[in-house]
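Below is one structure. I have some questions about it.
Just one protein chain is left out here, and the rest sit where they should.
So, chain A:
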Amino acid sequence: MMSQSNTSSSLKGRKVVLHDMCLRDGMHAKREQISVEQMVKVATALDDAGIPYVQVTHGAGLGGNSLQHGFALATNEEYISAVASKMKQAKVSVLLIPGLGTMKELQSAYDAGARSVHVATHCTEADTSPQHIAYARKLGMDTTGFLMMSHLNDAAGIAQQGKLMESYGAQTIYVTDSAGYMLPDDVKARVGALREVLKPETEIGFHGHHNLGMGIANSIAAIEAGASRIDGSVAGLGAGAGNTPLEVFAAVCERMGIVTGVDLFKLMDVAEDVIVPMMDHIVRVDRESLTLGYAGVYSTFLLHAKRAAERFGVPARDILVELGRQKMIGGQEDMIQDTAMTMAKARGLLQGAAA
């Protein structure tokens, strides 16, 4: 007889809040082309499966509709209000990256029904977020400080940046592995360092990408080090090789006795019946998404690099490795085409500029 063995019994009974990213990070994998109807269908299914938080925006968050990041099929407000009005228990969250999104857009997202926000900065630039975090708190939103590309700062640095965001009012601090580069020890060190400096009531979260296949292992490592919120997406629909596949993670949690409160079989059905049929390409670890994880490159760069590769004849892997070497960060999607053009010139594939 198969017995439910609990190898990590130390985590038995721990409560973890799951946050689904299909309708935000998944927008990247869909080139921002998820319709309002599809969003409602996915979100209601997640709500029914007991997922407590569903993130809904353009892939780049509030203010994301742009030539730089692509235009979605609807405005953020249209997506948020359509979804929020249908939720029975789930809260709708949004992403806000200062420098792209503004407090004006946060107010209108709130008016449309958003009640939680990830205020995101690069992992060394937390001091660009004080106004936005304070404003979210003023609105009464569940407010997270989200440190992107966390592999580019060490544990002590992450702790210091998280402490800053806590001082602005953030209730949760996330270690965000935007490049899917981190290994479990990297995650533990950073989460552990945060746990040491943050107030006991401040929660810690982890947002993984599956580029090295480590999404689940990293999320478990985060919980072991003190995290209580985990981002993922059902069927992994997200940038790069996708986010931590949430239904798989929920199954692992169940095996380990970690309490998520979600209905595993319903979540599996959402993955198979709703999300996978929506995919334009099967989101998985392939040559290019593996390159992201290996070279430490922002996962969202994947499809942009593939497009630039087609246009300028430079392989996507070469472009991604060069972007990693130049330490380009989230938001610098313009530098993908720029880098591809510079490489194409050096390889004699493109004429030089006239100046």
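Heads up, the rule we're going with is that a contact is a pair of C-beta atoms (placed from the backbone, for glycine too) under 8 Å apart; a residue touches a chain by one contact, two chains touch by 3 or more; residues count from 1.
Here is the rule we use: contacts and distances are computed from a predicted model.
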The complex's invisible chain, by UniProt name, from "Acetaldehyde dehydrogenase", "Peptide ABC transporter ATPase", "Polyphosphate/ATP-dependent NAD kinase" or "Phenylacetate-CoA oxygenase subunit PaaJ": "Acetaldehyde dehydrogenase"
Residue touching the undisplayed chain, where the options are A:Lys12, A:Arg255, A:Arg284 or A:Lys327: A:Lys327
Per the touch definition above, residue among A:Met21, A:Ile275 or A:Met341 touching the missing chain: A:Met341
Contact set of chain A toward the excluded chain (per top definition): 66-68, 98-100, 102-104, 122, 124-125, 127-128, 130-132, 152, 326-332, 334-335, 337-338, 341-342, 353-355
